[in-house]
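Every protein chain but one is kept in place in this view of the complex.
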């Protein structure tokens, strides 16, 4: 932490700031710039409230040097994390392809899609049982019945299931029944939920919030990891920008950025990003060559009658052709599908 | 709802779309533009999934005409809503001034601040007991003990208390003990929480999410209102933009916008918006003359040692001087403090 | 400038960086954090290309301490700048109210509006002669004829005229004929134009770009000032954000921010910000109490038939009522109109 001190500060005022730094068990190094006086704070500053020094009138700026996350930080954990899910894994050489409908609608629907995406090479089945919807009047998911149907599809296909949790209320059921628990973008900073998930040992698929910085995403991962659960998979799914042609703007540069800052696996959701089915293919391909560890793709056998997000779902045949292309690109990148 | 149809669509394809519209109990009006064929959907379209028509290949665009919220919509409720809180109200001629520390830290602290802001003319006491913090290592609030201290301060000063709920887990305690339940920006789309709050009759202070549109804020209000609780107060607290000199960008145009779209009261939080104590005064004044129904301001007797958000808190003396200025402006605007 | 050095750097590599710092005539202070090695660069760093050190592989971060602008910086010029325009001034106790149509359309139109806004108390007349339009097919202004009409209106009313320059091609004519030369938001970083304007001594009204940070706005002012022209007036006119209910989001916190960072006057354009005539009044009032030095407001006698921006123009009667309200607020703020 570096403090830039106003050049009109008195010696007494500067002494007071130094005393305060020492109270946190840190040391001070000092230097005079041309127009600024600089105080460097050496030691573990991660417990110092950022506001602590900003409130002091002679402090013009507080600059953080150290990233505020530890367990998610590649600095302290140089090797890539590989998260095990049943007999599979996410973060290794093999790309994790998670596919399925936005929401589980019926036994027939989920089973048909599950079989189909499995045949095309997907490794995991996604499907929403509890759905976060902007409108209280929209379909909110089949809830517990949806979980049952997902389990049924898993039984029939062997695909591990990935589904979103919306509240701590159902935590025990999710831990018991689900293979990967997804935290949606809108809940990325639902800290109570993160903390509870940190006490389990379930793989958590943590989606980046619509306007969350990469650092905030890593801090939310840190919440889960600080509780003891290091099985966190990060997911970029589009951020909110001024551009409205696409629903969100897919930030593929988040892949190399996160790979540099953290050791956690990163997957991409090309379906929610643009919200347009015909953009899924180019963005999925781009993600693979940019270094993603996997993809989560919405596939629906009847998008026009889907109960949610039909506009961004692709049909099984289209998914199959896409997988063919992705396999070639994965090979070029020395990965597998 | 208006559908813009591709000019290469066949008659048969258009017929199919019309049939689908009729299935929703809506009627179709039709018109040919120079390069586009237009289908208007007349009837109650609020139950139609937006994706329903976007998935059809001949549909180029789906344009919504009707706002997706009903109970929060001024169209169906022309008069301003006034929310009663104990013997006070929010949304009437008198501005609601809510003041207090970011977090409750001790009996002495909260009582001292409560007395002080009351003397300056504040009508409500704010204070965090459960704190949403970006870092798992930061102070998370005194929790239940914080609630007890707030109640103690209320008992001594008569000020109704406003505090944030972070999870449905503590809902009953909040309903029993708190006067206005605050939903923080990060939980604005925690739909489970909103739904539960909709089943109570408590006044809810709903903060706009960092990157939520005004329409999304109103949809979240709709969640609470759809459950039967119409005591919703909206709060603008700064949105996330590219500008980083301020922590967020206070969107004061949200005041006239919300007043036009909705009948619910709107208050402004100038403390969280910029995150800089010296911007609280100009932004608070601006909010009052722009038509806000109130303000929520962080006041701390010792910002330099505050356990959170010290950088944006003002001292009681500064708050007192600010209130003097606000009273004059309120009078100019034919409001009261 | 502060360099954060990777903790895996060798002594040799660090020595090389220090040598490079010395080459720029700067000194180095050094300190070891827990996980980082810090090199502080002391001296005039404003000539060092920011990329110079970022390219070195052992440098993890380059942190700038000093603002990159000098002449616009309040640090070196503590007193407010007051810009003289004919017999008036901008930046002093009296607020500068600039009013008039988006574009000059006819002698009758500009004269009628000029007289009307003068009667209401405006101090300056605005009107576009050369219009920057998103579409090549839209009305592009009366150009030279527009300038003539503005001069005619000035002759009849005595109001100094403010109008936008779009290209260096017409620079001489503008210098000779216009009282305040406006640089539009889209040209805020047209550096050639800025440089040319820096060689004149005309007052320049510099509008903030749609997505320009406050620092970038000050750097563009610096371009003009570096050439010797210190008569710069800054103008906030709304920034581009994700919110689309308003055309742009008016950033009123830019007023106190700029006042802290710079000595230049700041005015607000409430018309272009929201793009909605009914938001002009609340935002104009908010700007005055937030500390703006003036306003630039679009007034049109026949908005429905205006050749541009009718949607954000207010009628003369509405402007007159607004001025009545602004006079009271100015008085409360110890300013005048």
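Note that the chains take the letters A, B and C in the order they are written out, and that residue 1 is the start of every chain.
As a convention for this text, a contact is a pair of C-beta atoms (placed from the backbone, for glycine too) under 8 Å apart; a residue touches a chain by one contact, two chains touch by 3 or more.
Keep in mind that what you see is a predicted model, and the values were worked out from it rather than measured.
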List the neighbours, among the chains on screen, of the chain that has been left out.
A, B, C
Residue, one of C:49, C:79 or C:176, that touches the chain absent here:
C:49
Which of C:84, C:108, C:192 or C:317 sits in contact with the chain that's absent?
C:192
Using the document's definition of touch, tell me which of B:19, B:61 or B:93 contacts the absent chain.
B:61
Given the full complex, what residues of chain B touch the hidden partner chain?
2, 4, 7, 29, 31-36, 38, 40, 42-44, 61, 63, 65-66, 75, 211, 240-242, 244
Footprint of the hidden chain on chain A, which residues?
211, 213-215, 239, 241-246, 249-253, 255-257, 260, 273-274, 278-279, 282-283, 285-291, 325, 328-329, 332
Touch rule applied to chain C and the missing chain gives residues 46-47, 49-52, 54-56, 68, 132-139, 166-169, 186-187, 189-195, 210-211, 216, 219, 222-223, 226-227, 240, 277, 303-313
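Methods note: only the chains that are shown with their structure count from here on.
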Hey, which chain is the most central one here, using CA centres?
B
Taking CA centroids for every chain, report which one is farthest away from chain A.
C
Chain centre separation (chain A, chain C; CA means) in Å:
39
Could you grab the centroid distance between chain B and chain C? Build each centroid from C-alpha atoms only and quote it in angstrom.
31
Where in chain A do residues touch at least two different other chains?
211, 240
